[in-house]
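Heads up, one of the protein chains got dropped from this complex, but the rest are sitting where they should.
Think of it as A and B in the order they're written, each chain with its own count starting at 1.
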Amino acid sequence: MNMDGPLTVWKALLYLFVALVLFFLIVPNFVVVPMSFNDSALLRLPPDGFSLRWYHRYLELPGWVEATLTSFLVATLTAIVVMLIGSLAAYGLVRGRIVGAGSLNSLLMLPIIIPTLVTAIALYNVMSYMRLNGTILGFVIGHSVVAMPFAVTIMTASLRAIDPVVENAARSLGASRIATLRRVTLPMALPGLLSSGLFAFLISFDELLIALFISSPTVSTLPKKLWEGIRFEIEPTLAAVSTLLVMLSLLVLSVAGIIHLIREKRQKRNG
Amino acid sequence: MARDTALNARHFRRLERREQYIQFNFLIPCLAFLFLFFFLPIGIFLSQSLFDPGFTTEHYVKAFSRPLYMAILWKTLKLSFYTTLVCLLLAYPVAFVMAHAKGKVKLAILVLVLIPFWTNILVRMFAWLAILGSNGVINTNLMTLGLIDEPLHLLYNFFSVILGMTHYMLPFMILPIYSVMAAIPSNLTDAAANLGASPWRAFLRVYLPLSLPGIGAGCLLVFILSLGFFITPALMGGPRDTMFAQIIEIQINQMLDWGFAAALSTILLVITIVLYLVYDRLLSVEKIYGGDGKS
Partner (left out) sequence: MIEPQNKAQAGAEVELRSLSRFYGSFTAVHDVNLQVAPGEFVTFLGPSGSGKSTTLMMIAGFTIPSQGDVRVDGRSIIAQPVHKRNIGMVFQNYALFPHLDVARNVAFPLEMRNIPQAEVRERVARALRLVRLEEFENRRPRQLSGGQQQRVALARALVYEPPILLLDEPLGALDAKLREEMKFELKQLHHKIGATILFVTHDQEEALTLSDRIVVFNKGGISQIGSPDELYNAPSNRFVADFIGETNLLSGAVDSVNGDNCTIRLPGGARLYGPLRKGFDTPRKSACFTLRLESVRLGDAAIGLDNQFEGVIEEFLFIGNARKYLIRLAPDLTITARAPTQQQGIVLKPGTRLQVGWPASEMLMVESA
């Protein structure tokens, strides 16, 4: 299949099909934006008129702002925990001459594979015992479990790109293992570390099932509020919250993209 | 001299072992964390299916003997299968075009795939509800245009669940297939064409078999994730479309029957893990996300 050749009917149909699939993929992400600025109480498209009233409602209704702040706090702490623990594990996986590193890696990926509902129920059980339900610490722990495989994967790829010979050079120049990590490996792996933190933040900020089980009536996260809202009534305040969440995702993706571009440019010039 | 060497050899082995343990130490915090807050809790929870509090098999007997639960399991498998199939049909051409596009087009497609991947699932569910609902975008516009008199029932059925699931799972299908296709040397199909194969034959005989690992990995991943999926069936499914994860949730939140929930979870996990082992052989999870696949 030579894609550079002349445009045939088949190829035109293929492009059309792909465009439709991409349209299907992307539309629900942005359909909420015009709805949130719509003056009408009905979720209508095309919109009737421009208004910010649903954003005012988001700020005024009880619980929404608190839930947002809780989510921010939990996501930030989760990102920190996962960056610390996950990058160490990734370093062990990449640099360690450990027998069965492959199966160990598969084991670390299990939180993605095992249905999060089961993880959430299991955690709820243990958290009640540890009196962590409804606490920030409880959320952070639960979200770290879910975010860990992603962070380890991103960090593993980032560390694989670092030539171990550079670390060896540092050691031969008199740097201890710790000094090598701090002065050479860490600065070089920083872009990967930052993106793993960013994505851990996003995973935590979006996480619903664990929050459903371990939140208390007083402490709730934004996705949990959104879930309750959707189950209760589909109304434009939810569109406003959704729009904010879409903006957050776009922001994180762009920052990660910029980090990625910087790193690629650096690597290209090094190569 | 011989004794001296023997002493040395032991000394060296100790040095070497220390070297290995230093690397292993880095994994300890992560393994300890996951053990404490993932493997152990799941182990405790699942054990309740057999010890409640004394040893019992009643939960498993109940799960396998009542037709309701096996019917729901069957329906969940069917839903996962259809979701996987639809995802494959939609994803393959996208991955193909993405693998063969260049520069900015490739980047644009990647971004369009990654944005939904990293958008909150509730936002997407909300959007579907707002589009498909009886007061939703489609129905209101069709009624305004006078094409229909009554709202169409687009939601709360098997179809809408598959739609929502497909939308969620599509990136999980596109990315593995793409990563395999991107590694297929483009001159292979050209070579087949030069040998006189028609484009379709070259595709069927050369390209398709080479992309099979990606298809296999994508299908298994989507099937595995669909099996235990809860949010979409709960929000977009009707009362007759209860899925396996939902009955587990019902046991916990409504029936307060932890033992039975644990038995159902065990059944779900056994199927999931068997499929994961197959998948792990096929392609590592890591390759799919490729670390940078997401950033």
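Just so it is clear, contacts are C-beta pairs under 8 Å (C-beta built on N, C-alpha and C of every residue); 3 or more make two chains touch, one makes a residue touch a chain.
None of the values given here were measured: they were computed from a predicted structure.
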item: Among A:41, A:130, A:169 or A:247, residue touching the chain not depicted; value: A:169
item: Sole residue of B:12, B:81 or B:200 that reaches the chain not shown, by the stated touch rule; value: B:12
item: In chain A, positions touching the absent partner; value: 163, 165-166, 168-177, 179, 183-184, 187-188, 266, 269-270
item: Residues of chain B in contact with the chain not shown; value: 5, 8-9, 11-12, 15-16, 19
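Please note the rule applied: only the chains that are shown with their structure count from here on.
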item: Separation of chain A from chain B, taking each centre as the mean of its C-alpha atoms, in whole Å; value: 16
item: Footprint of chain B on chain A - complex, ascending; value: 1-3, 14-15, 17-18, 21-22, 24-29, 31-32, 35, 42-45, 84-86, 88-89, 91-93, 95-98, 102, 104-106, 108-119, 121-123, 125-126, 141-142, 144-145, 148-150, 152-158, 160, 177, 192, 195, 199, 202, 205-206, 208-209, 223, 226-227, 230-231, 234, 238-239, 242, 245-246, 249-250, 252-253, 256-257, 259-260
item: Residues of chain B that touch chain A when the two form their complex; value: 19-20, 22-27, 29-31, 33-34, 37-38, 40-42, 44-46, 90-91, 93-94, 96-97, 100-101, 109, 111-116, 118-131, 133, 135-137, 140-141, 167, 170-171, 189-190, 193, 199, 202-203, 207, 224-225, 227-231, 235, 245, 248-249, 252, 258, 261, 265, 268-269, 272-273, 276, 280, 284-286, 289-292, 294-295
